[in-house]
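Take a look at the structure set out below.
Note that this complex is displayed minus one protein chain, with the remaining chains in position.
Which chain is which? They are A, B and C, in the order written, and residues in each are numbered from 1.
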Amino acid sequence: MIKVAINGYGTIGKRVADAVDAQDDMEVIGVTKTGPSFGCQLAVKKQYPIFCTSDDEERINAFSEQGYVCHGGISKLLEIADIVIDCSPGKMGKINLERYKKSGIKHIFQGGEKHDLTGLSYTSCANHESALNANGARVVSCNTTGLSRTLVPLYDACGDITVECTMIRRAADPGDSSKGPINAIKPVLKVPSHHGPDVMTVKPEIKINSLAVAVPTTLMHVHSIVVELPVNHNLSTESVIKLWKEQPRVIVMNGTENRIPTTAEVMELSRDIGRKWGDLHEIFVWEEAISLIDNKLYYFQAIHQESDVIPENIDCIRALMGTNSDWKDSVSITDAAISKYNGI
Amino acid sequence: MIKVAINGYGTIGKRVADAVDAQDDMEVIGVTKTGPSFGCQLAVKKQYPIFCTSDDEERINAFSEQGYVCHGGISKLLEIADIVIDCSPGKMGKINLERYKKSGIKHIFQGGEKHDLTGLSYTSCANHESALNANGARVVSCNTTGLSRTLVPLYDACGDITVECTMIRRAADPGDSSKGPINAIKPVLKVPSHHGPDVMTVKPEIKINSLAVAVPTTLMHVHSIVVELPVNHNLSTESVIKLWKEQPRVIVMNGTENRIPTTAEVMELSRDIGRKWGDLHEIFVWEEAISLIDNKLYYFQAIHQESDVIPENIDCIRALMGTNSDWKDSVSITDAAISKYNGI
Amino acid sequence: MIKVAINGYGTIGKRVADAVDAQDDMEVIGVTKTGPSFGCQLAVKKQYPIFCTSDDEERINAFSEQGYVCHGGISKLLEIADIVIDCSPGKMGKINLERYKKSGIKHIFQGGEKHDLTGLSYTSCANHESALNANGARVVSCNTTGLSRTLVPLYDACGDITVECTMIRRAADPGDSSKGPINAIKPVLKVPSHHGPDVMTVKPEIKINSLAVAVPTTLMHVHSIVVELPVNHNLSTESVIKLWKEQPRVIVMNGTENRIPTTAEVMELSRDIGRKWGDLHEIFVWEEAISLIDNKLYYFQAIHQESDVIPENIDCIRALMGTNSDWKDSVSITDAAISKYNGI
Partner (left out) sequence: MIKVAINGYGTIGKRVADAVDAQDDMEVIGVTKTGPSFGCQLAVKKQYPIFCTSDDEERINAFSEQGYVCHGGISKLLEIADIVIDCSPGKMGKINLERYKKSGIKHIFQGGEKHDLTGLSYTSCANHESALNANGARVVSCNTTGLSRTLVPLYDACGDITVECTMIRRAADPGDSSKGPINAIKPVLKVPSHHGPDVMTVKPEIKINSLAVAVPTTLMHVHSIVVELPVNHNLSTESVIKLWKEQPRVIVMNGTENRIPTTAEVMELSRDIGRKWGDLHEIFVWEEAISLIDNKLYYFQAIHQESDVIPENIDCIRALMGTNSDWKDSVSITDAAISKYNGI
């Protein structure tokens, strides 16, 4: 039973905790909060032991004043855990890494941190094996994870590929009302954007650049992708569709027949089939828009920012703990367990 | 054990089914689908028996061709149920009512239907007792339900009130991408709008008019409300807050302190505390904006369109079946049971 | 010929300058810029003499380095002008007022400043006569101006009125892409909002309160208004329509027949009829939504934030200079002159 600590029980931390909790080979040994805020109630209900993100006595005691049991500071949690998933807000990476190294605990960071922090970036389908028994890793961002899921199988099928991607990004998170633009398109003026090239941290063989624009929506990102295949590839539009339908965590669906013309309907599908928080761990590819012309492959995919990396964290735990050397094994165990708390 | 049929297993039907399923005194005896579509999978997973909305043999047989067990047509379902919750899309009310009457089954319609259909409109806090043992009722719309929750306790506290409300409505459902406006405000040019006066179908003593505008958001409606109290009222801003905090299914929360300035953060709160589908059954009132000046009370409340009526349907079942004569009893049973499948 | 200085040649200043320039009894004697930025080109094209907002030699000389003729600092401009229109960005009121007083020049501020700054607030239809020959005044905000245009004639027609207004506000200016919310409704949590009561600075006899919400649109504000008339009023829906159709700077139009269901179409109407910058100086009232029920009058009006106050500034110049004692005289002169540079 792998003992997992969740450092930071917020938007990502809550999701990772529930995904860990659903697995048979691991358990949530504790979650951290900065103080006795509203979010503690969910931890209590889930029976996850609460720890304080700090070791400061005063801050630890503040929890009991609000009626919560705090089991101690972060150091105590790191002592009893086998591995820690860092779900802190940005900019805490360096400080936390020091702490984890001192405690000698295995650690996983999220895509908000840079590759250099751990020197090892991870996504299940790209490089699970190279992460086996490593001490630390970074699960890559939602966008990099999404790109990897469709590009890695293409690379595996026909080798050398060159990718150009325009990321049409949601401009604000669903619960963020302070950011615009309300009625405009905002190009990311740093060209190429950092999004595409980040794929090369998990699959250096893929050549990729990207441009990005932010648009007034809060739901999902959309990638508009052109892949240049080797001239002697032997793929067809149909075989690409087949490839992706067999790929874990990719949904290939006809948008016209299923009345899913936009990201709004993709998200609603997710709620309708009973997914917790309305999340979509899979990336969504519109089937009828996949088009291979000569050696150029065109397609659109939609990415659910706050959730597609959740199952990747679970696989990464197994990689670092060295318990499952085959990525597909881990993926199927992870996803079967998660499906227990989802509708379908 | 009350045997409940759900006629129409779509956006509302799915939610009502799960709420029924969570109660100890009732069970889902069957749900209907028009055909073997994607949504059947959720029913299978939940182990709700599937029936066909039609009695046509061919349509019934179509289910097994897709691998689903169909237990028969709607007539068969109505035979074995004690009560049916009509969650059909709009405009089916009259036809369905005929069918229910022929089957001699108790029936509950949703707020999309008019009051005249059953002659009895229902919301838990307004008129539970007058619905006891009735044959049929209409659970009022999301807006009417929301207005009743804050206005009925005001009426109970000080009698004669006159209400003016501007409804700022989401222009499209979260999963509807075909409707605008993208960057405009659309007044409802029929004045007064039908929304406010519908409260009088459950509480005729409340005088109320309303204006409505649609705005480019998909999350929640907001009501901007002015209540004229009797001159000799003995309420204060503080006592109104206390009144509403004690009222079931009303959340009164300080938006500034809790960083909930808009409906986006209200919805995110709902997801963060683990509510299924991200729903919010309660209406949300911003505490610091409640303001009683002389005999005029001003406040804002936010309404989650697809979910605030779900628990009302459960209470209405008990009213029609005559099992719980006190509305607060039913409400507390309903809400405790629902909380089992929600985070907090 | 009234010599008018425009202090601040930005969004408002440019519009006021062109409106002044179109009049026969006044001229633009100079406009100020903080430095030789892009906006100077428009002043050059219009042949408005450019001055510097500061008296600093270095800053004045900076203009010629960029090829612009700068005629001196603000003090020099104030010396040669009869009156200054302050179109500075917010928070400059106090400092500028000191300067104007020292120069002994008449001055007009905009609605971003508070009433207390000059102690005299102005809008053409409400209190032109009380501003005759005054030294300084504040032209009230776009919202207050819009409310005055429909409320003052109502007050004149039947005396004592009590007004409740919900302002549905555009959340960002058309050229501001940094603000949200993208997909939410944001209530203004200070209740009542400051908007409505500001009407009482120009017409103290009108009792008014307001609530406000911000919504994701950049075009116009909409007011949802309920006016309680005296019980013995002798108005009808038709007579109110007639009243407003005769009122200057109010457009009463049937939205359904003219296909103007939302603020988007109102703004497009403005562009289509050739209005400069697509501005709409008039406020727009949807005719079919005007509804008088017993003694309550309901209606919606739309306000073009950056332009409805432009002609008011012209009238205010005449009031302070004492040249036109009748407001309707000034309004008709102003509007006829402005129409020369507009399509219709």
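As a working rule, a residue touches a chain if its C-beta (ideal position, glycine included) is under 8 Å from a C-beta of that chain, and two chains touch if they have at least 3 such contacts.
All values reported here derive from a predicted model rather than from experimental measurement.
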Would you indicate which residue among A:Tyr48, A:Tyr122, A:Trp286 or A:Trp327 is in contact with the undisplayed chain?
A:Trp286
Of A:Met220, A:Leu320 or A:Ala337, the residue touching the omitted chain is A:Met220
Looking at C:His115, C:His194 or C:Arg271, which makes contact with the chain not pictured?
C:Arg271
Contacting the left-out chain in the complete assembly, out of C:Ile182, C:Ile206, C:Val227 or C:Val250:
C:Ile182
On chain C, where is the contact patch with the chain that was removed from view?
11, 14, 38-39, 41-42, 45-46, 173-178, 182-183, 218, 258, 261-265, 267-269, 271-274, 276-278, 343-344
Had the left-out chain been drawn, it would touch chain A at residues 164, 166, 168, 170, 181, 183-192, 209, 211, 213, 215-220, 222, 224, 226, 255-256, 261-265, 286, 288-291, 293, 296, 298-300, 302
To test your reading of the contact rule: which positions on chain B touch the chain that is missing from view?
171-172, 174, 176-184, 186, 216-218
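The definition used in the following text is that only the chains that are shown with their structure count from here on.
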CA centroids of chain A and chain B: separation to the nearest Å works out as 35
How many Å are there between the centre of chain B and the centre of chain C, using C-alpha atoms for each centre?
44
What parts of chain B, by residue number, touch at least two of the other chains?
183, 218, 261-265
